[in-house]
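Only one protein chain is missing; all other protein chains are in place.
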Amino acid sequence: MSLDNEQVQHIALLARLRLADDELGETVEKLSRIVDFVDQLAAAPTDDVVPMAHPLNAVQRLRPDAVTEPDDRDHLQQNAAAVSDGLYLVPKVIE
Amino acid sequence: MTALHEMTLSGLKAGLDAGEFTSVEIVSALLGRIESLDPQLNAFITVLGEAALADAARADEARARGDAGPLCGLPIVHKDIFCMRDVRTTCGSRMLENFVSPYDATVVERLAGAGAVVLGKTNMDEFAMGSSNETSWFGPVKNPWDPACSPGGSSGGSAAAVAARLAPAATATDTGGSIRQPAALTGTVGIKPTYGRVSRYGMIAFASSLDQAGVITRTAEDSARLLGVMAGFDERDSTSIDHPVPDYVGELDVALDGLRIGIVRQHFDAGLDASCAQAVRDALAELEKRGAVLTEVDLPNLDYCVPTYYVVAPAECSSNLSRFDGVRFGYRAKDPEDLLDLYCRSRGEGFGAEVKRRIMTGTYVLSAGYYDAYYLQAQKVRQLISEDFRRAFADVDLIAGPTTPTPAFRLGDKTDDPITMYLNDIYTIGANLAGLPALSAPCGMVDGLPVGLHLVGPHWSEGRLLAATHQYQQDTAWHEAAPEAFR
Partner (left out) sequence: MKGQWEVVIGLEIHTQLATVSKIFSGAATAYGAAPNTQACLVDLGYPGTLPVLNREVVRMAAMFGLAVNATIAPRSVFARKNYFYPDLPKGYQISQYELPIVAGGELFIAGDDGAQKRIGITRAHLEEDAGKSIHEGFDRQSGIDLNRAGTPLLEIVSEPDLRSAREAVAYMRKIHSIVRYLGISDGNMQEGSFRCDANVSVRPRGQEKLGTRAELKNLNSFRFVERAINFEIERQIDVLEDGGEVVQETRLYDADRDETRSMRSKEEANDYRYFPDPDLLPVEIDAAWVEELRSALPELPDAKRERFVAQYELKPDDAEILTASRALADYYEAAVSAGSGAPQAVGNWVIGDLTGALNRDGLDIAESKVAAEQLAGLVDRIADNTISGKIAKEVFDAMWAGEGSADEIIAARGLKQITDTSAIEAIVDKVIAANPGQVAEYQAGKDKLIGFFVGQVMKETQGKANPGVVNQMLKAKLAG
């Protein structure tokens, strides 16, 4: 197995995913298989190859600096689970 | 007269133009079919009954006023990945089970602007991550040709709805084959355009550099009709390209004479079902008969396509799906102990197993110490794969081959091993990595299940793909075959 429980738990924490106890074993096993599978990329001859981030060789377009989005708070907050006085609520943020 | 549900988009348009029937009649007929037949398929997540009828009535009025857009009154369905204002948009996930989009995707807006009437939102693999439609929170879709089989994925609901004659046309999206593979497995036409051809604005992102919207229909002509409306520059999508949109319907009559079609040697290696191989060879012979010139081409890095994809796509998805945190929209876990608990449980409970696996794969390949070996290396191999295509298209106009290694597989068959499932997309992924337009069209049957012919072209050659398919469909009838239970 290329990944162990601890590594998978760490990845899950980075990704903010809680894995149920009965999910962990299967996740470790399947993720290991995926990692083993993609490991074959190491054999590809990529010396001096430029990495490709985009399928097309295009350039970022720039938009004019103008306010085009009016306030739509009440509509946009209809999907939020907890709102008070226009603020989104979360458990207390400790700094 | 042919029943309304048997008619193509083009046939319905002709009938509406001639005043043979109304949009309300079409929509009523199809809604009735959805109500009675969809329970067998589970192709829909949301059916828009009254809203669709109201839109159809408005379309009929517009037509009566002489104010008919190119798709006025024609019924379509949207994959539930496209945001539609004031309509639930789930992306096949528990995470968005109750999400009502406050805005329209550009695709939705353009089709509505052309007068199309939306019958509903179709089922899909969760966040488009899957090749069998089994990862949907709303349950798997069944293949109309055999309910024990998968219709493919992730656009399984769109493909099944079109194959079962519940709708003549559907929007869909394709990140690694999610339009073409289900089209192949359901005997429909599915086209994924060039990356940047259709706006991604409002299409919930899976892997931004690979995702592209397209359509599933029964004929190339219908695809041309829809794509012509959807395609084109959108200032809200930085990756949308300002490239003129040709008249796809007008170009369908271009003859195949002298069209150079490349056959990829590696496509017929081990892994391809022998009967499928034969169906594809027969289709190629048919194209040759109509004047195409067949030559062999080489894609030496083909075997790297799937592993490259399974680094790039998860990497992008791990980041794209971070916005689902239970705060502004989407599933929120009950009674979180603290902030970390809110995040981990909302995401742990809101996402299904395959989505979580991909997020974790992506998190892993981007993390400190692994970035160069996985993500950067995959980007380099992606360049090699694109160069293979560039070289091939120096000699040929199109590349043709099988869409999938086998016809539809049985539900549950590939759920145990992710790699087996991933390899189902071996022929389709290359087009996404290189950003090329590609299409699957029905070209035969094996044991009562459809087989797809896969065509890939150079950037911006959608018109050529559609015309070649249209010409093929003039002499063949595979696209007319309908599953018995849904005739």
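The first chain written gets the first letter, and so on, giving A and B; residue counts start at 1 in each chain.
In the analysis below, a residue touches a chain if its C-beta (ideal position, glycine included) is under 8 Å from a C-beta of that chain, and two chains touch if they have at least 3 such contacts.
Since the structure is predicted, the reported quantities are computational estimates derived from the model, not experimental observations.
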Across B:Glu316, B:Glu354 or B:Glu462, the one contacting the chain not displayed is B:Glu316
Among B:Leu71, B:Leu366 or B:Leu398, which one is in touch with the chain left out?
B:Leu366
Give me the chain A residues in contact with the hidden chain, please.
10, 13-14, 16, 53-54, 58-69, 71-73, 76-77, 82, 84-95
Given the full complex, what residues of chain B touch the hidden partner chain?
82-83, 89, 91, 96, 99, 101-103, 105, 200-205, 207-209, 235-239, 315-316, 318-319, 321-325, 327-329, 339, 343, 363, 366-368, 371, 375
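Rule of thumb we're sticking to: only the chains that are shown with their structure count from here on.
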How many angstrom lie between the centres of chain A and chain B, each centre taken as the mean Cα position?
23
Going by the contact rule at the top, pick out the chain B residues touching chain A in the complex.
99-100, 102, 194-196, 209-210, 235, 238-239, 241, 301, 303-304, 306-308, 310-311, 318, 322, 325-330, 332, 336-345, 347-349, 351, 353, 356-357, 359-361, 363-365, 367, 373-374, 376-384, 386, 417-419, 422, 432-436, 459
Where on chain A does chain B make contact in their complex?
3, 8, 11-20, 23, 26-27, 30-31, 33-35, 37-38, 40-42, 44-46, 49-56, 58, 60-61, 63, 72, 75-82, 88, 90-94
